[in-house]
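First the structure, in the form of structure tokens, and then the observations on it.
A protein chain is absent from this complex, but the other protein chains hold their places.
Chain naming follows the written order as A, B, C, D and E, and within any one chain the residues start at number 1.
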Amino acid sequence: ESGRLDLPFVGVSTFGKRPLVTDWNAIEADAAILGAPFDAGTQFRAGARFGPRGVREASTLFSFGHAGAYDHEDDEVYLGPDVRIVDIGDADIVHTDTEKSHANIEAGVRAILKAGALPVVIGGDHSVNIPCICAFDDQAPFHLLQIDAHLDFVDERHGVRHGHGNPMRRAAERDHVTGLTQLGIRNVSSTAKEGYAAARDMGSDILSVRQVRKLGTEAVLDRIPDGARLYVTLDIDAFCPSIAPGTGTPSHGGFLYYEVLELLQGVARRNRIVGFDLVEVSPDHDPARVTSILAAQVALNFLGFIFAARTRG
Amino acid sequence: ESGRLDLPFVGVSTFGKRPLVTDWNAIEADAAILGAPFDAGTQFRAGARFGPRGVREASTLFSFGHAGAYDHEDDEVYLGPDVRIVDIGDADIVHTDTEKSHANIEAGVRAILKAGALPVVIGGDHSVNIPCICAFDDQAPFHLLQIDAHLDFVDERHGVRHGHGNPMRRAAERDHVTGLTQLGIRNVSSTAKEGYAAARDMGSDILSVRQVRKLGTEAVLDRIPDGARLYVTLDIDAFCPSIAPGTGTPSHGGFLYYEVLELLQGVARRNRIVGFDLVEVSPDHDPARVTSILAAQVALNFLGFIFAARTRG
Amino acid sequence: ESGRLDLPFVGVSTFGKRPLVTDWNAIEADAAILGAPFDAGTQFRAGARFGPRGVREASTLFSFGHAGAYDHEDDEVYLGPDVRIVDIGDADIVHTDTEKSHANIEAGVRAILKAGALPVVIGGDHSVNIPCICAFDDQAPFHLLQIDAHLDFVDERHGVRHGHGNPMRRAAERDHVTGLTQLGIRNVSSTAKEGYAAARDMGSDILSVRQVRKLGTEAVLDRIPDGARLYVTLDIDAFCPSIAPGTGTPSHGGFLYYEVLELLQGVARRNRIVGFDLVEVSPDHDPARVTSILAAQVALNFLGFIFAARTRG
Amino acid sequence: ESGRLDLPFVGVSTFGKRPLVTDWNAIEADAAILGAPFDAGTQFRAGARFGPRGVREASTLFSFGHAGAYDHEDDEVYLGPDVRIVDIGDADIVHTDTEKSHANIEAGVRAILKAGALPVVIGGDHSVNIPCICAFDDQAPFHLLQIDAHLDFVDERHGVRHGHGNPMRRAAERDHVTGLTQLGIRNVSSTAKEGYAAARDMGSDILSVRQVRKLGTEAVLDRIPDGARLYVTLDIDAFCPSIAPGTGTPSHGGFLYYEVLELLQGVARRNRIVGFDLVEVSPDHDPARVTSILAAQVALNFLGFIFAARTRG
Amino acid sequence: ESGRLDLPFVGVSTFGKRPLVTDWNAIEADAAILGAPFDAGTQFRAGARFGPRGVREASTLFSFGHAGAYDHEDDEVYLGPDVRIVDIGDADIVHTDTEKSHANIEAGVRAILKAGALPVVIGGDHSVNIPCICAFDDQAPFHLLQIDAHLDFVDERHGVRHGHGNPMRRAAERDHVTGLTQLGIRNVSSTAKEGYAAARDMGSDILSVRQVRKLGTEAVLDRIPDGARLYVTLDIDAFCPSIAPGTGTPSHGGFLYYEVLELLQGVARRNRIVGFDLVEVSPDHDPARVTSILAAQVALNFLGFIFAARTRG
Partner (left out) sequence: ESGRLDLPFVGVSTFGKRPLVTDWNAIEADAAILGAPFDAGTQFRAGARFGPRGVREASTLFSFGHAGAYDHEDDEVYLGPDVRIVDIGDADIVHTDTEKSHANIEAGVRAILKAGALPVVIGGDHSVNIPCICAFDDQAPFHLLQIDAHLDFVDERHGVRHGHGNPMRRAAERDHVTGLTQLGIRNVSSTAKEGYAAARDMGSDILSVRQVRKLGTEAVLDRIPDGARLYVTLDIDAFCPSIAPGTGTPSHGGFLYYEVLELLQGVARRNRIVGFDLVEVSPDHDPARVTSILAAQVALNFLGFIFAARTRG
């Protein structure tokens, strides 16, 4: 311990109360958190620009000043002192300019990759996934796992190709993305019937919440290429609005907490996680802050699973 | 498409962004939405008077300007251009006067029936079901399916016979109502033990949430007269407060989303739906608006199921 | 009266419960309300995209089904049956694309002008003023009155020229804008010292809230060219956050209600009002809805003043 | 002191933490507080039914367990141990039945009067003033002071005579009401031009907020019959929405705190206060609870002024 | 019935609208409710000091003026007129002084025990369990059942031994506590790995939510000493944040309503319940009030189960 009690409500809100590194040429860490506070890609309520701050603050609830987080179910201490995590702040956003904002996000992810750290990006709306995926274009290929309510597979409407309804289509077009698994997809969205057909044509495996439940966690995991490098993009609206009301386009009938957690624990065990983003948390639509808490709880647990697997590796 | 992108947040909030028809003698539609913003029948918190506006606005989230709504689980495009739905605005409400307000609601439903359209009424508190049922007194008889936390079977207390605790009793008294199925009923309410006995005596089939779960969807559907004309009254507090906090008298332990959706899909398939109302949404008690979104999502899906069944018919 | 009581909480929320005209080639009115739900130009919290809906709903509070609104202080019935006001819905917004969105707003204003009606635009963030001003480029010149907390006179930063910090600079560059009066300007904003100098160089008259108070309403009115055609742009953050918390960039020390109302009543009396916009209302940051109510109350009163003056001629 | 510290947040919320007297035949007090949780008379948002509970809870903020409340500006200890105040709970409300609900309120006020105590009624919407005034029909006549945004002088619309837009008309018709002073009246309401004329014809003195300010407190007090028995009805929407957002029909441009307080201090000094009601507080529209706090603060201060004046007598 | 309709929203908020007994030497009841509004023991957000008031108000929703509460699933009338329940108000809290505040809570519980009534304590944060357990030191020993997200088994950190992370450790040290069953425990908390080991060493049986689900209710009940005297401490954060957002340290993945209810019904049937506390409800973080409603609903049902079991003997 540090000599301080450092209760959750005490201190400046960096992610997990980890060190703030503002010089992106001096990242020395196993994982680096980048905020991507861009929400001009949204089609209903905006507000995800405050996602990074909201998730950072919520993450302090799980930061008790202990050396690592003990989970009695797994009998494991996660994220002990050997796992170096830093918060590198936010990508610079230029209002009214999607291109520049996305370029700045991409630059941040590239800086993390250059430092050899795991990129973890907190959105922002789901369009921030586009530059995240771009930043890996000089890395080894990977499979993409999306957990989301919406397919986000619109090619183009009214000229829009980089909004929050487009990222999976943009990813599928990339050479370094070898395939997609899309979980939680349900109900109406900006992707029309044609988009589903296109996704399937381009190799997507699409499952709804009910389909995932019916199959069970292990069977779903079996559909993801075993051992593949895996990038995970998690839209908070994959979850049921009961635990994730604070998002732009809530869709009822979503996943519950352990359903997603066990999927993430599974892929952390079976795949090499090369990065992940967590998007669409909108704190101003989250009056009891449970959505930010959910996002922080999921992100910290996933980080724990990833580094526990690497240690065992 | 219309030449407009027409994102969900754009435009005046009519139900599903459908045309507004203010002349009730000129309804030309397959279904017509009527608001019934009356909440003087409530026994805890009021606010359902803003239900119609809240549900209308939430319904725009599911209105992407596509020609119909594609559901990949059912591989079906619902509510395509062939289904004509209109919003006919609200029944006129006269404060302090339950009788006149109810009469105006009844007049609205009669106008829809006269036009040969399916009446869909958005409450308002559950007392608005009373004039809805009345309006069918010159139609063929039907069975009544209630999905609700509360039995609403009080005959009279302190002279009150038309509050939100009375509608099922009033319906059961009607000749054109051939029977009742009451699902989701749980815990304490304004209906005392005697009310339950009376309901059963008058032919009601009462099941709690746990009983419905134990039986399963199909077995529950089997208890509803097969092929019967069916009117559905859905009190949003049938749902768990986790997804429906914005209501006057929340009761824990309610239905989850797909439990109700699958029941509605079942009756749409097995019965002729003659009308439905959706009541007790109180937007001012719904800080993240998930309750209004739930109501809109359920209503739009139910409409989709109904007209898909009619097409197949 | 219409035969209906039509209480404020009853009915679909068009502006002032006025008719909805969706065919922009068929506007027959003295004034037409256009929503401009664009908020990608914001630099702190977004949400003004819901401004048009919020103001529309709030406007129903002042719509009691009377033929006109009686003000006992002025002993005048405003907006009687002779004043034809219509709501023409919203301009189409294309997410991630400022240019197209602005063009659509401009098209809406041009349609209103073509119909000979007074354009009233409800934002959206203050950048929507840019297309509003553009739409007048084939009209007679006018003076521009801005009521706002912020100068909004940034020329360009990081390439941004059409965000909500730029509109007054863009307006000042226009030939058909003969001068600016900027009232309520206070404290820090995105406009740096250089911007103030540029504004003054380009002919702006800048007064803070305290300066306006010290001068008094009449003296301030005297600084606006008497009898000039006048366009008014009102940013809701001109008002004190006590009555206008629901906005993106609140700034303390703003105007109180009657201070602005009396200025508006003054210019309506002394100038030909050629159009106005009211921007930056963000309903999701307005928990008690007083900001939307303020916007509606100001807009309806200003319309009343304008048409009362025209009648008097 | 009681041996307890009794901090404001501690204890069951009776008004001012005063004793709860449930037997209305056993009221022994100088003043008795009655809740009148009726809100079916509202024309926009309901919620005033929770006014009594909200004001009670807020009143505990001013209850520090001291023997009386010291005001350093007046150098006076108000409401010392000699002033016996009790809370007699709420009048019984019957949903959907305005007549019975009003009768029960009237019965409560009559019980207080019978006990020789000062009736203080916490609404509820403004229609609860109707039974309050009725209850005095066997008492000596009094002048009525209304502080409100709205004139509430509608005779009848669509048969409604006992809604919250009617009470001042009903009062003016009473023999035991000798005249009305109506302060704070502004902007549009359910009272049309004819209502204002009728009010003036029936002897009302109507002043807007700006007119009150221009005249000054003393000049306004001079317009109220000196020494007359006075009943005061205070609608919380008389206040500016900045301090009273939590009400059904907010109207901008209202009174500030001391403006009303000084009027109340003036009439307490100059008139015999025979009772007062404080209406239209809606806690569910008051997210920071400042409206309930305002109501409690005003009511407690007014009680202090009244009994200080009686002591000085 | 009382002659009054007594709707839920009517009347001063005592627990279940039961009589308020302020003289702690005159408690004549089967069960007595004590508020313990202390929250200085919290490590994230405070606010549980308003728990007693919040739960009291919410409890009125289940108070319809009937003689008892009929549950159709159990076909039982609970809490009929033979069960005497009183509300004895709150323990006196002294800010900045944990010791005195805890002593006052202990005194309240002792008064209830002395009167032979069942103590039911509404917190306040979980540290209020410490004085509750102390108050039983002259009673027969009992087993302790905790339902909670967090183990609360910290011995001491920075000198703190009586915060909300310590109560189970303090209880385990007591001679009259014969053992602990700790259900719902999950994820990170202030208890580090050492705390879990210590708990197990001191005889605790610890089960997570998933472990409880996997075992099933009956198997879990079997792990609690059959027939033992049992004290139950229920931290509202044991529940899923979907239904209990209004608490200081929400933790996702918690229990749903019936999971806890059936456990409580089970222990009421199998054990002698000697008292219970319900803690960590924070109304100011509960915008739709569903958490207070949950707490009230659980507490009233548990009371019903306890006294039904006693009657059956």
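As a convention for this text, a residue touches a chain if its C-beta (ideal position, glycine included) is under 8 Å from a C-beta of that chain, and two chains touch if they have at least 3 such contacts.
Nothing here was measured: the structure is a model prediction, and the numbers come from that model.
Of the chains displayed, those contacted by the omitted chain across the entire assembly are A, C, D, E. Among C:77, C:192 or C:309, only C:192 touches the chain that is left out of the view.
Of the listed residues E:45, E:110 or E:143, the one in contact with the hidden chain in the full complex is E:45. Contact with the chain that does not appear here is found for just one residue of A:30, A:90, A:106 or A:277, A:90.
Residues of subunit C in contact with the chain left out of this view: 43-45, 151, 157-158, 160, 185-193, 196, 206, 208, 210-211, 240-243, 245-246, 249-253, 285-287. Residue-level contact of subunit D with the missing chain is found at 5, 7-9, 61-62, 64, 66, 69-73, 77, 240, 242-243, 256-258, 261, 287-290, 293-294, 297-298, 300-301. Contact residues of subunit E toward the unshown chain are 39-43, 45-47, 49-50, 94-98, 100, 127, 158-160, 162-164, 284-285.
Just so it is clear, only the chains that are shown with their structure count from here on.
Shared contact partners of subunit D and subunit E are B. Checking A-B, A-C or D-E against B-E, more than half of the residue-numbered contact pairs recur only at A-B. When the CA atoms of subunit A are superposed on those of subunit C, the rotation angle is 180 degrees to the nearest 5.
Of all residue numbers seen at the subunit A-subunit B contact, under half occur in both copies; the interface is built from largely non-matching residues.
Centre-to-centre separation between subunit A and subunit D, using Cα means, comes to 54 Å.
Chain geometry summary: the mean Cα position of subunit C and that of subunit D are 37 Å apart.
With touch defined as above, residues shared between interfaces to two or more other chains in subunit D number as follows: 43, 45, 49-50, 94-95, 158, 160, 285, 287. Shown here, the protein chains touch in an arrangement that is not a line, ring, star or fully connected set.
Two chains count as a pair here when they touch; such pairs are A-B, A-C, A-E, B-C, B-D, B-E, C-D, D-E.
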